[in-house]
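Here the complex is missing a single protein chain, while all its other protein chains stay put.
The block that comes next holds chain A.
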Amino acid sequence: MGIIGEKKPKSSSSSSSPSSASHCADLRAAYHNCFNKWYSEKFVKGQWQKEECVAEWQKYRACLSEHLKDKHLSRFLEAEGLDSTTGADPAGVADGAETNPSN
């Protein structure tokens, strides 16, 4: 059956090792920490006029795009680009990749 149609890296080990995820781990943690703080201290209190954590986001996003392949994330982007049935994602990941929020 030609079911395994997904483009997998030609490594033999099927259980993807945690190393593939560790590339951007620090940048991700920095962004998520910043985001969580902003969300619970500002956003929920109605202070949503100013976007924060912009620098953290840009660094993290740059790392992600660099390691898209080993993190299998390209598939997410494809799926998001093709499918807009939820209506919950007007930003559109595929074309939003470079649109970083302005300061």
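What to note about this one:
Going forward, contacts are C-beta pairs under 8 Å (C-beta built on N, C-alpha and C of every residue); 3 or more make two chains touch, one makes a residue touch a chain; residues count from 1.
The rule is short, and it goes like this: contacts and distances are computed from a predicted model.
A chain of the complex is left out here; the name its UniProt entry carries, from "3-methyl-2-oxobutanoate dehydrogenase (2-methylpropanoyl-transferring)", "Protein slowmo homolog isoform X2", "Histidine-containing phosphotransfer protein" or "Coatomer subunit gamma", is "Protein slowmo homolog isoform X2". Seen across the whole complex, the unshown chain contacts chain A at 1, 3-6, 8, 14-16, 18, 21, 24, 28-29, 31-32, 35-37, 39-40, 43-46, 48-51, 57, 60, 64, 71-73, 75-77, 79-80, 86, 88-93, 96-97, 101.
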